[in-house]
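In this view, the complex is presented without one of its protein chains, the others remaining in place.
Every chain is named by a letter (A, B and C) in the order it is written, and numbering of its residues begins at 1.
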Amino acid sequence: MNNIRICLIGAGRAGEVHGDVYKDYIKNSEITAIVDNNIEKAKSLAKKYNLKRSFAFHNLKNAIDNIKFDAVVVTTPTFTHPDYVIEAAKNKIHVFCEKPMATTTRDCDRMIKACSDAGVTLQIGFMRRFDPGFIYAKNLIDKGTIGKPIIIKSLTHGPGLPGNWALDIKNSNGMLAEVNSHDFDTIRWLSGAEYERVYAVAQNFNCAAIAKKFPDFYDTATVSLTLKNGTLGLIDSVCPCFYGYDARAEVVGSQGIMFIGSLQDSTTITCTRENSIVIKQTMSWRKRFHEAYVAEDRHFIECILGSKEPLVSGIDGKKAVEVVIAANDSILKGKPVNIDR
Amino acid sequence: MNNIRICLIGAGRAGEVHGDVYKDYIKNSEITAIVDNNIEKAKSLAKKYNLKRSFAFHNLKNAIDNIKFDAVVVTTPTFTHPDYVIEAAKNKIHVFCEKPMATTTRDCDRMIKACSDAGVTLQIGFMRRFDPGFIYAKNLIDKGTIGKPIIIKSLTHGPGLPGNWALDIKNSNGMLAEVNSHDFDTIRWLSGAEYERVYAVAQNFNCAAIAKKFPDFYDTATVSLTLKNGTLGLIDSVCPCFYGYDARAEVVGSQGIMFIGSLQDSTTITCTRENSIVIKQTMSWRKRFHEAYVAEDRHFIECILGSKEPLVSGIDGKKAVEVVIAANDSILKGKPVNIDR
Amino acid sequence: MNNIRICLIGAGRAGEVHGDVYKDYIKNSEITAIVDNNIEKAKSLAKKYNLKRSFAFHNLKNAIDNIKFDAVVVTTPTFTHPDYVIEAAKNKIHVFCEKPMATTTRDCDRMIKACSDAGVTLQIGFMRRFDPGFIYAKNLIDKGTIGKPIIIKSLTHGPGLPGNWALDIKNSNGMLAEVNSHDFDTIRWLSGAEYERVYAVAQNFNCAAIAKKFPDFYDTATVSLTLKNGTLGLIDSVCPCFYGYDARAEVVGSQGIMFIGSLQDSTTITCTRENSIVIKQTMSWRKRFHEAYVAEDRHFIECILGSKEPLVSGIDGKKAVEVVIAANDSILKGKPVNIDR
Partner (left out) sequence: MNNIRICLIGAGRAGEVHGDVYKDYIKNSEITAIVDNNIEKAKSLAKKYNLKRSFAFHNLKNAIDNIKFDAVVVTTPTFTHPDYVIEAAKNKIHVFCEKPMATTTRDCDRMIKACSDAGVTLQIGFMRRFDPGFIYAKNLIDKGTIGKPIIIKSLTHGPGLPGNWALDIKNSNGMLAEVNSHDFDTIRWLSGAEYERVYAVAQNFNCAAIAKKFPDFYDTATVSLTLKNGTLGLIDSVCPCFYGYDARAEVVGSQGIMFIGSLQDSTTITCTRENSIVIKQTMSWRKRFHEAYVAEDRHFIECILGSKEPLVSGIDGKKAVEVVIAANDSILKGKPVNIDR
């Protein structure tokens, strides 16, 4: 069995997270190329991964023309996803695309079609679906342990803002897209239902400087959701959040309640007179979801090798984009918005 | 120092909670009369409390005419509060009134004026303000431990429905009033700000039978709130909730996060192969807030003795009524509602 | 029903703990006298309790000669317990005696006999038996939830040293008596068995100054116990302990495990970047066991009024003294010691 050869598109933080996983944990894979329009970043990451033939490229076309690989892992800014994904698909290259999938549902449709037409795998990066705690929770819900979900609450508070390109909501769909796509996906996944209606409120508490350039920028938001099966959803969003990286969910069922995730980084607890009982909190999504990233990337390789449909599909990516757009619309209009169809 | 003599108005569950506290824990007080329009319930409770002269009355007027007391504790259905409170005030009797204070803000205003005119104490039963965990949290917030509150989430899931009179929303303002008044008060108290806008969604998952008679009845709701200082609020409500009595809050601040309350009834934990790690949950508000009820009732006596203004005033009661009415309005209209003034 | 009139013997910290409880929480009781050989302390506490006739006495005889009371609460240094208890009993006065009951089992026997002969109540102050968490745990054990107890671990780490009189082990039986009597009682109570054998090791880590005067003084100890039914016990002792007041137990059963108690003072949790997740720890036994003290003192009054045998008897007090003496013997000899009989 030959290794699956991977081209990383995007040499930033998220690219490195996946690169490190492929390098250290996924045996039947190898990283063979890095693409980034910042060629220096691409070269730097290539060096870290000891590429046998050091191929760092400025764009995907060059990479395809010069070196063979089986799959791309796309971690560039959201608005660049469609072009990369479609170009890869046309060249019969399998695609792992980070969330948010795109900034419009039309782009999502084009990406899905391109991959489908080419017969290549398309997996979207909702890694929480590979987290042991979330999987265990989903199994318990499906077994009926807490009855039918009636309220699902999910939150992500992220410690650091994404790149400058994301500060303009028109460019990025804002923090609800960049940070809370996961929550929208989690509620949909755990409920097993589609979104019907959304009401969102946003504030900018800590980023007055950004607001000067981008008046619609928000760093704090709450979202109230209704799903087609009647389940209610609540999301709260804070980014930048100063206390750590926080990703949790709480599911109220007709017969019980469930808590998913923890802010604790460690089970080690100390107590001293001065500091009281202290537990280290999670500071980074990279560490919080390390095990999920390994499982997600392993799954991608297994889907390619086994010609299997990924657990997180283009449709899942699109549905999160759709509801995020409606939520931003609600913020701007100050009233609830129905999800189309 | 003579004991403060108390007349319990309402011989139901809430009346007994306060009665038990006065009987067993509040030394400079004594229960001297019970009023309930169900005279048998009044007599039964009178017996339990070994009233020296067994005075159980059908209405407040009879009690006032026949026996002397210094204060009333009103725990009857909400819509009866204004008449009892105003009658007590006119007779220079101090008033402790359970939440919700009334069903309209106009009634609240009348109650406040009556007590003010008579110069008697008026305290409203938001006992969470006397819970050690909530007080400690409020102190930490005020000290700035987590910075300025930016999102405050509060929930109450109650195990059992209130009396039949409460099932008609027109009569009671529904579960948001009966169960979640505490959450509306908590968010206002912790934020130190007034409400500006509310959006609420409700469902009826488990009570189809009630809906036949009262189509507007809901057993599940979510509430999205904006306060005048920008703080955002979220409430979720479930009643009846089958898993226990759940009252918790989570405050996201500009510099940190805070969790208030716990579902745990005990710190005793067991683990067996069959049942895994098990901790007994709280099943009753009486037990969950026992210490708060003692402190609340002790405070009422101290206010009377010291001519002090209670920590929870009629204004606090009215503000909760006001936002609950707006939330119900939002549910019916399907859109956000501004709080007047 | 007349109030039970109480004479506090001992106006120190423990005396004030019981005094405050009787004053504020136990309705059918009143404090009528204070005895302390430091008359100023007695007077000061008498003032705090607004004694109707301000009776503070230098010794018990004077109090008995001058004022009537039904019960004494003995909280003076351990070595003074026998004389006070026996004098009270001879005067037909009921006795609540703090732990440790005495410094020798012979004294315990004399105290038990005096109370028995006089027909008065004798209750020993193992308040953990009145703590809701410990009671709940005991009930679960007796129901067989975790099978038969095979290892019981109990610890007390106390923040502050007792009075100077206690630093001489010959006078006090040391910290195992003053601080860990509770643990010895807890293991015996939870196992339902008597002690057979004990091995103890002690160190002095933080109190070099005390060791100069009292070379046998220890501030840290571990105790290994065998009970007659085969159950094994472990105790660890630290006093002074700088991080708080810590009292917990862990019971391994043949079918499961149980954790009793918590170091947490509050369910309120904060998290900030600088301090991580923080929970306030318990700093004082007075607060940790407040509810237990109320229940313990209420029980004492009920036993007097109902002529009932207290849940914690003189035998319980004696058994703890017996095993503590054996443990100290083991420390000095460096080998295990059998418990007599």
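The rule is short, and it goes like this: a residue touches a chain if its C-beta (ideal position, glycine included) is under 8 Å from a C-beta of that chain, and two chains touch if they have at least 3 such contacts.
As the structure is a computational prediction, the values presented were derived from the model and not from experiment.
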item	value
Contact with the hidden chain (one of A:N66, A:T145, A:N164 or A:N338)	A:T145
Per the touch definition above, residue among C:R5, C:K90, C:K148 or C:R273 touching the missing chain	C:K148
Residue among C:G12, C:G192 or C:P336 touching the omitted chain	C:P336
Listed residues A:M258, A:A292, A:L311 or A:I325, member touching the removed chain	A:M258
Among B:I39, B:I67, B:C271 or B:I315, the residue in touch with the chain that has been omitted	B:C271
Chain not shown, touching residues in chain C	146-148, 150-151, 153, 157, 199, 201, 203, 205-206, 220-222, 224, 226, 230, 232-234, 236, 238, 241-243, 246, 252, 254-257, 263, 334-336
Touching residues (missing chain, whole complex) on chain A	23-25, 27, 132-134, 136-137, 140, 145-146, 255-262, 264, 266-273, 280
Those residues of chain B which, in the complete complex, touch the missing chain	242-244, 263-264, 271-273, 275-281
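Operating definition for what follows: only the chains that are shown with their structure count from here on.
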item	value
Label of the chain whose CA centroid is most distant from the centroid of chain B	A
Numbering shared by both copies at the chain C-chain A contact, with half separating same from different	same
Inter-centroid spacing, chain C versus chain B (mean Cα positions, whole Å)	39
Computed distance of Cα centres, chain C from chain A, in Å	57
Multi-chain contact residues (two or more partners), chain C	264, 271-273, 280
